[in-house]
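Shown here: the complex without one of its protein chains, the others still in place.
Chain nomenclature is as follows: A, B and C, assigned in order of appearance, with residue numbering initiated at 1 for each chain independently.
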Amino acid sequence: MTDLRSLPRLRDGALNLGDWLTEPQPATAGALNVFAGTVRNTHEGNAVSGMTYHAHRGLAEARLREIEAAAEARFKVSARVAHAVGKLEIGEISVIVVIRGGHRAEGFEACRWTIDTIKQAVPIWKEEHYVDGNARFLEGVPIQPVESP
Amino acid sequence: MTDLRSLPRLRDGALNLGDWLTEPQPATAGALNVFAGTVRNTHEGNAVSGMTYHAHRGLAEARLREIEAAAEARFKVSARVAHAVGKLEIGEISVIVVIRGGHRAEGFEACRWTIDTIKQAVPIWKEEHYVDGNARFLEGVPIQPVESP
Amino acid sequence: MRVTVECYGASSRWCGSDAITLDLPDGATGNAALDALADRYPDFAARRDCVAIASGDAITSPTAPLFDGDVIALIPPVSAG
Partner (left out) sequence: MRVTVECYGASSRWCGSDAITLDLPDGATGNAALDALADRYPDFAARRDCVAIASGDAITSPTAPLFDGDVIALIPPVSAG
């Protein structure tokens, strides 16, 4: 059983789900919720060949840890998050959220809040590569602060 | 990459999460949602030492498959479910739901619907064992049909 | 006719056994079987209305007739998950 707290949350290359599921389930917890985001082969009708994730590494690492801590305080759960940087293939995992908590209601709520917050508060940018050889940065949302509990 | 479709959904002993995550992510899918239920060490103020899951095996197996198919049809996702039978220790996994789908909204919705439906439509009964040596069947809900999509 | 009732979950505690044999009049329904159990076991009588009946691998209607040699299962309120 590995303690994941010391690991960087921002990782080069695709994430491996098993690496983020090694911690033991707390004896007080009855629910484990996991969300992973993967690269899809189409977007808005275009055939996608892959995705490059660009990051402001220092701020992204800090924000991912801040989100983890905020999720734990807000929902009284254990939270782990990780995000990939670099070029990913179709089907590979770009982001992982792991929530271990008392009951399923707060587990689902915490997992959803955490991925929603990652998407709007972490300085990472998707550059989408198309089968026709083109590439473009996806439109995003102005970066938001992490709401404290 | 194992095809899990041929495996029984009702399993003797605690479930292993990794066993149910071996299928590839579909190229059209952008979201992977997982829920696992685990045995907690307290319930309504009582110190719990473990849980025995009893099942009507034939009907439970049929219902788990029916729920899987209903989730897939209703939410247009891939769904896998599994449930343990027998004596489990604190922290062990009794139920697993794995949803692979297009976007996170339907992934979360399908995962929540599937576990909620399992809890009310599958003939399985929890017998809770306490640290003081006592045991009792938990109160449940009258068994419900699986709502078709 | 003779029908075997398998008692699942807490229903085995209410009826004091995992399996019970009932002698019922020909054409008796699942409801008649439940009535017979409720007459015999007070703990079951208190929960009778929350219990479903299964036959084979399916839930069956309590108004369907039973036949000699049938095996039915009592499905008390469930607590899966």
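By definition in this document, a residue touches a chain if its C-beta (ideal position, glycine included) is under 8 Å from a C-beta of that chain, and two chains touch if they have at least 3 such contacts.
Here the structure is a predicted model, which means the values were calculated and not measured.
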{"item": "Contact set of the excluded chain (shown chains only)", "value": "A"}
{"item": "Hidden partner chain, residues of subunit A it touches", "value": "37, 53-54, 56, 58-62, 83, 94-95, 115, 118-126, 137-143, 145"}
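The rule is simple: only the chains that are shown with their structure count from here on.
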{"item": "Grouping of chains that still touch (sans subunit A)", "value": "one piece"}
{"item": "Far-end chain from subunit A, centres as C-alpha averages", "value": "C"}
{"item": "Separation of mean Cα positions, subunit B and subunit A [Å, integer]", "value": "24"}
{"item": "Between subunit A and subunit C, centroid-to-centroid distance (C-alpha), Å", "value": "50"}
{"item": "Centre distance in Å when subunit B and subunit C are each reduced to the mean of their C-alpha atoms", "value": "26"}
{"item": "Junction residues of subunit C, two or more chains touched", "value": "none"}
{"item": "Sites on subunit B at which at least two other chains make contact", "value": "37, 115"}
